[in-house]
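Left out: one protein chain. Kept in place: all the others.
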Amino acid sequence: MIGAFGGVGTTVALGIAALRRGLSSDIGLVTALPLFDGLALDAPAQFVIGGHDIRRTNFAKTVQEFQNRSNVFEPALAEPCLPDLEEWSANGRPGTVQSRGQSIGKLADLPEVTRRETTEEAIRRIQVDLSKFQERHQLDQVVVVNVASTEPPFPLSAIHSDLAQLQSALGDYPEAGAAGLLPSSSLYALAAIDLGLPYVNFTPSLGASFAAALEFAKERATVVAGQDGKTGETLLKSVLAPMFAHRNLRILSWVGHNIFGNRDAVVLNDPRNKESKIRTKDQIISQIVGYKPQTHVSIEYIESLDDWKTAWDHIHFQGFLGVKMALQFTWQGCDSLLAGPLVLDLARLALYARRHGEVGVLRHLACFFKSPMGVAEHDFFKQWAMLAEYVRGKKAEGE
Amino acid sequence: MIGAFGGVGTTVALGIAALRRGLSSDIGLVTALPLFDGLALDAPAQFVIGGHDIRRTNFAKTVQEFQNRSNVFEPALAEPCLPDLEEWSANGRPGTVQSRGQSIGKLADLPEVTRRETTEEAIRRIQVDLSKFQERHQLDQVVVVNVASTEPPFPLSAIHSDLAQLQSALGDYPEAGAAGLLPSSSLYALAAIDLGLPYVNFTPSLGASFAAALEFAKERATVVAGQDGKTGETLLKSVLAPMFAHRNLRILSWVGHNIFGNRDAVVLNDPRNKESKIRTKDQIISQIVGYKPQTHVSIEYIESLDDWKTAWDHIHFQGFLGVKMALQFTWQGCDSLLAGPLVLDLARLALYARRHGEVGVLRHLACFFKSPMGVAEHDFFKQWAMLAEYVRGKKAEGE
Amino acid sequence: MIGAFGGVGTTVALGIAALRRGLSSDIGLVTALPLFDGLALDAPAQFVIGGHDIRRTNFAKTVQEFQNRSNVFEPALAEPCLPDLEEWSANGRPGTVQSRGQSIGKLADLPEVTRRETTEEAIRRIQVDLSKFQERHQLDQVVVVNVASTEPPFPLSAIHSDLAQLQSALGDYPEAGAAGLLPSSSLYALAAIDLGLPYVNFTPSLGASFAAALEFAKERATVVAGQDGKTGETLLKSVLAPMFAHRNLRILSWVGHNIFGNRDAVVLNDPRNKESKIRTKDQIISQIVGYKPQTHVSIEYIESLDDWKTAWDHIHFQGFLGVKMALQFTWQGCDSLLAGPLVLDLARLALYARRHGEVGVLRHLACFFKSPMGVAEHDFFKQWAMLAEYVRGKKAEGE
Partner (left out) sequence: MIGAFGGVGTTVALGIAALRRGLSSDIGLVTALPLFDGLALDAPAQFVIGGHDIRRTNFAKTVQEFQNRSNVFEPALAEPCLPDLEEWSANGRPGTVQSRGQSIGKLADLPEVTRRETTEEAIRRIQVDLSKFQERHQLDQVVVVNVASTEPPFPLSAIHSDLAQLQSALGDYPEAGAAGLLPSSSLYALAAIDLGLPYVNFTPSLGASFAAALEFAKERATVVAGQDGKTGETLLKSVLAPMFAHRNLRILSWVGHNIFGNRDAVVLNDPRNKESKIRTKDQIISQIVGYKPQTHVSIEYIESLDDWKTAWDHIHFQGFLGVKMALQFTWQGCDSLLAGPLVLDLARLALYARRHGEVGVLRHLACFFKSPMGVAEHDFFKQWAMLAEYVRGKKAEGE
């Protein structure tokens, strides 16, 4: 995992350790639904966790932070898992911060992270880490998942559409500069793809979502999926907007106000990083209803809420004979706990796809993402139908 | 329409008059969605309205009541429609109140309504009204829709499963008694079915939802649909519960508190009538998620809200590692305005089906109902898929 | 404390232990506000806890229950306090259940509680417990606070207005019957008053709120206070209703829907016990605004919420030129944690008053109660002014 020691990464690690010990049920894990029975997915307990991070920390520290600040990860569940967490923390390696914006850069406190190196050197360094991790643990497969903080939007140019040109330029760019060739998320993506590993982007950062990266994935016969895990307010949008559409109720305005206070929120408090997030959160309603109601999305850092993402949405709509009505909702979800199991789902499904010879973007995973790669459909239930059809198809094939 | 001069019936009448004059858009009308383009439905402007009611009133009075109390039906829209409403009000005939409960009975102020007659006589009286209406207006088709207040639950016995037995008993029961053979909603249903007319039940009352009535519908080669229009809180339940199911988030409790103050609410304030409503509102979550969370539904008569049904739902759910989270919503909808266009949709679709030789329960209309006849599926999107498939099929057949 | 091992009692015990050890701040304690600086109140750390309960349990068990079910009392705070809790648990004595309703009766699992004894014997037994507790711990003062579950409303008769008559009848009534002379809450009250101890009723149960008891308190020169701690939704009512009054905005309806799932809620799920609670919750708006808007209060047992009382209130009001507007609020409070510090406040203030020669009902404590004894005022800010004036007066007297 990239950004392994953050809230999401730590939830994944603790979750796998807890499932392994039978300390927790598989609630929240999509791939634990009956639909997936009979599909040859890797068991959660088989996973070994490693990762990159830019901060000097570990899983146990994050667990404690969450216990103190967000009142989750109860001791009875966390304590027996600490040995696993300690072992997996030792797999942590220094990451890279190229073009991730000042707000992320400020969090970095590891010397390797800010060391001057070319883009190519950074990629090689990551690949060495990945290979050593696989070797040391004698793993048949490795999947790379980006769960790091959101980067600012990265402007693409012609070079990002041309794999050959991009590859030949990798050595020319310094890694520790503001305006690099590629943002960090894409360095990890290229590193993974080059090794033929599946790459999943759980964030709105660029990652592998540009033409040259997709070409590279096909060349290396591996799979990619993304972007931006759909865990709370946006999930609800993709569930409720189809209802208005099917009832022919006209949405006049949809206002969404998000408040939370974890590290992710600190980074999103930077207007440049926030912009990436709002883009993916704000597009989906128009796509679903087929017209453009007024929309407003705000995200504010409110320290006291910690990981408890609270969203208030006000949907103003028009019914028969022009009458205006309203739906409001308040969502109070612990963000990392919502994201964690989906990361594990995606890892299982990406490895499955890679193992079964799929190549390129995994379109059937659209229901997991705010901004699904290669899929214009945002209606959650249509996205779900794509996944269900895929699973049933695979099962019919005898897999 | 049965209960024609109530809020829903009046919305239908005013809506058709307004659509005819181009005074209103078709927002809220499901059958106006692009999906239905090319399906040979009757145009809203072709409809002529008639109906039964138990109160001495008319469409114009109800319009005024709604303007004063609920602040809808703005004068600029309503005034030009008054001539139509006056004409259609003249089509109103006295209804029947057998076994509808004291709360409905108390509303009746027409002598014909409370006159002593046998069940058979009441049915014949309704049939005469229907036939004269059709003749007078030279109508090719007539559809009967129940939009009256909710009756108390009616206990069924063996006789309701045996058409022959039921028919031979019709003459033995007095109409104006508390414990009759059938509730009023079913008298209208039998009257309509006997004449081969489609019967749609927009309420949770018994109507045609018992074995003998369904047998009768087949015998007379007509169609029936119901029960209980899904307009607000329950619609949301059928939309949100599948989201929790697909994300494997466990619903711990789902509390729904409904407040409103129209005539329907006065009737539902009677615990016996309320029971019918709560039954249809409360069953759907378990069906969708496959287990039984604690649920609570309350409906309270709050006079000041009039037709503005306000619902607060609190959904408590469990995510990964046992963490409890919450979703709350507040729905503020004008109930008659939500129901009205659906009634028109159902009338169009029932006439279409009847015309195309369908017989019995119209299962593809499940998405319109809280308690769809003949369909166990409550997931709104699966119900919608049933409707969409039907429409596409018909269009493919060249209908 | 009566009902000592419940949620409120346990919060008081744990709170005092934590304050003693400097493990917690005094947030939530009204008497810790600067207003009270210089008033000679007993320090929280000086208190020794004892009490009666009808269940075989102890403080440590309740702490664990709350940790597991309501996610409060974090281990780092609770564990160092366990020795105190163990010591204080040993002060627990079997209570009495006379006329407390079947729902409370069913919770009783101690043989002494259900043993047959006359009302007089029950009172004597309680007094012996109180005296032994005081002796054993060499306490200068003792205060009795009722934090037990709500009893059903108790019908008063002439005998309850005549102290002599009541006293002479005490020996005639069996304690373990359904229809006794007095409910349990009043037995404790009489026991305490007879010993000259202050008695505080934090519940809506009868306690000392009848003429003979008040006469007795004057005779024994002690003080009483109550009833029903104002901790959440009702507190908000007493804060918001004055705003509407001062702005001349007319409240049309006020609907309050309360859901929670602790032991108190189990008892309130019994309609008879619930009635007591709703009475005190429902009266206050009319008193404040001077007219009677439609009000509705419901309380439902929703198991998954445990101690987290969640209330949704919908206030519909009319402004200038007749326009209807709305205010809604959702309160999410942990009930025992809100009540606990107020119990400690009341104990400190009742002891202070007793020590300074006050007698009878402590009217200046009205702001703590939903149904303040001897005070018709429900406006929270006027009640607060009464308390502030009292404190300032006492400080001015050099107390």
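Labels for the chains are A, B and C, by order of writing; each one numbers its residues from 1.
Here, a residue touches a chain if its C-beta (ideal position, glycine included) is under 8 Å from a C-beta of that chain, and two chains touch if they have at least 3 such contacts.
Just so it is clear, the structure is predicted and the values come from calculations on it, not from any experiment.
Novice: From the touch rule at the top of the page, work out which displayed chains the omitted chain touches.
Specialist: A, B, C
Novice: Which residue from C:6, C:152 or C:333 sits in contact with the chain not drawn here?
Specialist: C:333
Novice: Given the contact definition stated above, which residue among C:4, C:29, C:225 or C:349 touches the chain not shown here?
Specialist: C:29
Novice: Provide the residue numbers of chain C that touch the chain removed from this figure.
Specialist: 11, 14-15, 18, 24-30, 32-33, 72-74, 77, 235-236, 239-240, 242-243, 246-250, 318-323, 325-334, 337-338, 340-341, 367, 380-381, 384
Novice: Take the complete complex as the reference. Which residues in chain B touch the chain that isn't displayed?
Specialist: Its contact residues with the unshown chain are 67, 71, 74-75, 330.
Novice: Please give every residue of chain A in contact with the chain that is not shown.
Specialist: On the chain A side, contact with the omitted chain comes from 71, 252-253, 255, 257, 259, 294, 296, 298, 300, 302-305, 310, 312, 314, 316, 324, 328, 330.
We adopt the following convention: only the chains that are shown with their structure count from here on.
Novice: Relative to chain B, which chain's C-alpha centre is the most remote?
Specialist: Most remote chain from chain B, centroid-wise, comes out as C.
Novice: Find the geometric centre of each of chain B and chain C from their Cα atoms only, then give the gap between the two centres in Å, rounded to an integer.
Specialist: 49
Novice: Give the residues of chain B that touch two or more other chains, as numbers and ranges in rising order.
Specialist: 328, 330
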